[in-house]
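Heads up, the thing below is written out as structure tokens.
One protein chain omitted, others in place.
Letters A, B and C mark the chains in the order given here, with residues in each chain numbered from 1 onward.
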Amino acid sequence: MTYSSFLVSEFLVLWRRKQDVFNALLFFVIVVVLFPIGINSSPEFLAPAAAGIVWCATVLAILMAVEGMFKEDYHDGSLEQLVVSGLSLPLLILLKIVAQWLTVVLPLLLMMPLLSEMLYLPSSGFWVLTMTLLVGTPSLFFIGVIGSALTVSIKQGAMLVMLLILPFYLPVIIFSTLAVKASQAGLPYSGLLAMLLAISLLSLVISPFMTAIVVKASVN
Amino acid sequence: MSWAWFHKLGSPKWFFSWSKPWALPVFCFGCLSLLIGLVWGLVFAPADYQQGNSFRIIYIHVPVAMLAQSCYLALGVAGFVFLVWQMKMAPIFIKAMAPIGAVMALIALVSGAIWGKPTWGTWWVWDARLTSVLVLFFLYMGIIALQNSLDDQVLANKAAAVISVVGLINLPVIKYSVVLLETLHQGPTFTLTKKPDMPPEMWLPLLFAVIGLYCFVAGLLIWRMQSEILKREYRSSWVKQEVTEHGL
Amino acid sequence: MQSSASLTISDLWIERGERDLCKGLSLSIQSGEVVRILGENGAGKSSLLKVIAGILSPLEGQILYSGEDVTLDRSLLQHDAIYLGHSAGVKSLLTVAENLHWYCPDAPSSVLYSVLTQLDLVDQVDVLVKALSVGQARRVALARLWLSKKTLWLLDEPFVSLDARGVALLEGRIQQHVLSGGLVVLSTHQELLSIASRDVALL
Partner (left out) sequence: MAFNSLSEFLMMGTHAVYVWSAYGFSALGLTWLVWNTLATRRKTRDTLRKRFLRNRTR
């Protein structure tokens, strides 16, 4: 096994499971649609709330995707093979996260123009929102993957992942929505974007190692 | 500097015999000090000129909130110690500490909300402090739920340590973000703990209550850890001797 | 392949749940040897193999591989070893060829096809593994033994769910491997007919 053959196989598996990615996207859109229907569909409410709505939906969709990330590998024994491969486990996990991020977040970004129209988000806010998604979502994956590894051996782990991981997502949601709101109010928002980037980088450094520890303890 | 104490601390047997005479006195001292602080605060301390008598909630709220945060700090440190040195006592500590911290966070939340009603006019305000304690409560519940659902002891130890460390790293970020959220939302400007020039007859009972609650928790913690040690080390002969020869 | 590899285990204790396994096992294996681990269910056969592979950590004991101490860091051994567990990491959403490419990306396709022909899998090269039978999926996992050039084989019940022909093929391959200087540690209840093996019993 090499790093590149591992990455190729990851992409192949994700390609064969494109229905799952599609479902996650549909789920994302449905959650977004719930807000105008459930609360208020006037532009006065939706325009300022758009960033928060999109981010809540994103967080849920990503958690859905991340939660089962190791399940299949755990059951068919390939997780074990990763541990004994002699390759660096944190690096393998990082590659896996990158593959997952590309297949979930890129389609999600493609949907953004449509959604921002539906939520009456002005174009300036749209670009900031897209930027927060680009800079912020990696940290969601990095943090979520720890929870996914922690619960991989539990049969009904989905709820537990939510309970464990959602509190950690709070800062990302806060900074992102504040950035969009600041831009809508004409205030500087680059500091908030920098904050999001910092969180993503911090979790990039920590998460693969923590996940590797947990994966090693899980496969025994 | 000698590191012998550090290695000794890692041994459950050593900890058990060392902590045995301490639990009850520490607990009793804690109860006494807490009681003094509370009675003093409730009966003898003067009422606050702004808030009247509702401010007396501070004597339970502040110690409990402090404990809720200190417990989490301790969890994170223990998790780190376990990941680095594989010290056997660390997961026992985490297992014993998490429920205490959760109860503390819950009490802090409820007493804070009750205090908020006469002070701010509402039960709940998205005040940075309340929000971060709420998150803290979720973190505690997550650790407890995770430990309960993992059957394998080795995995449960690692998992609890990892989630504690990750939580500790994240806690400052979470706090900073909720403070930011609050300043942009223009929340209540009245802060609860930064009392300008609190007179000694007001803060002295608070000091007693804080010290008392810390000792109270330390005593409980030792008992809980002892139970956990017995549960985990039941195969060793000293546990057998301990359980069969001494009573409760 | 290394000309002379050796695996030395000394005074190994494994803790599994509430039981001690192996209890001070010492074992030395040289190039060209097959060691068969015997023991009742739960005696620790799988655990022993997992400890050697580096999945589990032993409670106590030392592991040397070719004279190097790999007790704490197993990567040296892992670079030179194949471990096949009960579920060997055959991904059901990949085809047979993709599965083998994932594991042994260096194997040239001519070798791949000849191996698959031997294992009666050549018609299924582009079939997803989830469409194969259990025995066929097992053969996909075992095909790694033909393709990879690792020295140390750690095989946990390799004969399970193989038919008579599969068993004969695998025995032949093990024979060939040890003759060219390989090391094999396997756990099985099967009598190995064609291979001279050494037995180690776990109590």
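We adopt the following convention: a contact is a pair of C-beta atoms (placed from the backbone, for glycine too) under 8 Å apart; a residue touches a chain by one contact, two chains touch by 3 or more.
What you are looking at is a predicted structure, and each value in this text was computed from that prediction instead of being measured.
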- Determine which of the presented chains are touched by the chain that is not presented, and list them. B
- Task: Have a look at B:Phe16, B:Tyr72 or B:Phe216 and name the one touching the chain we're not showing.
- Result: B:Phe216
- Any idea which of B:Ile100, B:Val178 or B:Cys215 touches the chain not displayed? B:Ile100
- Specify the residue from the set B:Phe16, B:Phe82, B:Trp115 or B:Phe208 that touches the hidden chain. B:Trp115
- Message: Please output the residues of subunit B touching the missing chain, sorted low to high.
- Response: 38, 42-47, 52-54, 56-57, 60-61, 64, 99-100, 103-104, 106-107, 110-111, 114-115, 117-118, 216, 220, 223-224, 226-227, 230-231, 234, 239-240, 243-244, 248
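To be clear about the criterion, only the chains that are shown with their structure count from here on.
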- Item | Geometric centre distance via CA averages, subunit C-subunit A, whole Å | 37
- Task: Provide the C-alpha centroid distance between subunit A and subunit B, rounded to the nearest whole angstrom.
- Result: 32
- In whole angstrom, the CA-centroid distance of subunit B from subunit C equals 49
- Note on the structure: Multi-chain contacts in subunit B, i.e. residues touching at least two other chains, fall at 152
- Item | For the subunit B and subunit A complex, residues of the former touching the latter | 83, 135, 138-139, 141-142, 145-146, 149-150, 152, 154-155, 158-159, 162-163, 165-167, 169-170, 173-174, 176-178, 180-181, 184
- Task: Sort out for me which residues of subunit C touch subunit A in the complex.
- Result: 50, 53-56, 74-75, 77-79, 81, 83, 85-94, 98, 101-105, 128
- Residues on subunit A engaged by subunit B in the complex (per definition of touch): 143, 146, 150-151, 153-154, 157, 160, 163-164, 166-168, 170-171, 174-175, 178, 181, 199, 202, 206, 210, 213-214, 217-218, 220
